[in-house]
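Of the protein chains in this complex, all but one are displayed in their positions.
In this document, chain identifiers A and B correspond to the written order of the chains, with residue numbering beginning at 1 in each.
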Amino acid sequence: MSAKPIALTVVLFCLAAAGWAQKPESQPGYVPIDELGLFPRDKLEVEINIGPPLLRMIAAGTKQDDPGFSAVMDGLKSIQVQVFPVKGVDTGAVKTKIDRAVHWLEGHGWQSTVKVRDQGQETYVYLKMTGDRIEGLTLLSLDPKDEAVVINIVGRIDPAELGRLGQSLHVPQLKNVPTGKKKPE
Amino acid sequence: MNRPHDALPCEEALDLLEPYLDADLPPGEMDRVRRHLEACSACAAELSLAARIQRELRALPQPDCPPEVIERVRRAGRGEVVPFPARERAPRWRIAAAAALVALAVGGGALGVHIQHVRQQQEQVAQATREARLALAYFGKVTRKAGLDVRDEVLEKRLVVPVARSVSRSLGTADDAEPRKEL
Partner (left out) sequence: MLTAFEDTAQRYRRRVYSFARYLLSSREEAEDVTQEVLLRLWRHRQGVDEERLGSWLLRVTRNACYDLLRKRRSESAAGLAPGFDDEAEEEVASAEPDPQSRAEATDFRRRLLVALAEIGEPYKSVVILREVQGLPHREIGETLGIPEVTVRVHLHRGRKRLRELMKEDVPHE
């Protein structure tokens, strides 16, 4: 595996730092995964950070060709993903960080939905609810033979649709993963 | 005093906000809407939004066309043959168009969007779309690895449940043959 991290963060609009009342950070379903410091950023294999304006553009641009995907994007306010390859890494330290993140989530009113642990692999899925509405979804996982993943999705979430779409897509081989320009937030 | 038979449902009030703002309703209707807004903070908030939208629209600039356009028309009027300027007719993605429109409104008529810049934006959106799909693919990969059918887990059983009852193997892959232990 290439040691070079592939940063895929795209934030198209350079908004003023404290600018905007509806920014994702103010949404209940948002998790500041950067601040949680789960993984070293310079060693990430994948880093995705997409905010509301870009999500709207994605929804509009895919409406004709992929209406299901477009509809999911349309309801979202933020997608954050970090993937950290853990081969050759002390997974104990990673596990500690994930446990800390789990505690953070539980301390901030997130509801545990799924906890699976098997042969060292751990997966947690948490939901942020407002009444009956799901406002955020966070997934944390560690596969000591492969990678650690954190995903935070904010917005109007239909987990069924998310799951269906996600499981119909495939993570490409490393060499095919597109690289992108990382724009400062 | 509110009379029950006079009460306006929210759905109707929301339909009347714009004419209410323009004072374009008969006096009786204006009163009904006003009373509703006094009692309903959600509709009152919508009215604030409607008012802001109107203010912003009215504040949008009216740009002037560049003088060379008039010059070309003038020359045509004098009988000269004046072709339209050669444009780089790249595919006109509306993303480019709306970018120009935003440049117009935020910066007045002075700003334009160069084709090159527009193409960069097109590429950025295409890139972001790929990344959004990648994000979902990772979600699918992890949940599949964990032997989870997200629909069952998340929608219907929002509590941690023993593996025997909760874990659905419907979307498991070959390497999911090992039984999972749930905490």
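Keep in mind that, in the parts below, a residue touches a chain if its C-beta (ideal position, glycine included) is under 8 Å from a C-beta of that chain, and two chains touch if they have at least 3 such contacts.
A quick note: this is a predicted structure, and the numbers were derived from the prediction, not measured.
Think of the hidden chain as still there; on chain B it touches residues 14-15, 17-19, 22, 24, 41-42, 45-46, 48-50, 52-54, 56-58, 60-66, 69-70, 72-74, 76-78, 84-85, 87, 91-109, 111-113, 117-118, 121, 125.
Just so it is clear, only the chains that are shown with their structure count from here on.
For the pair chain A and chain B, the distance between mean C-alpha positions equals 21 Å.
Residue ranges of chain A in contact with chain B, taken from their complex: 8, 10, 12, 46, 48, 50, 54-55, 57-58, 61-62, 69, 72-73, 79, 81, 83, 111-119, 121, 123, 125, 127, 137, 139, 141, 143, 149, 151, 153, 159-160, 162-172, 177-178, 180-181.
Considering their complex, residues 95, 121, 124-151, 153-155, 157-160, 163, 167, 171, 178-183 of chain B touch chain A.
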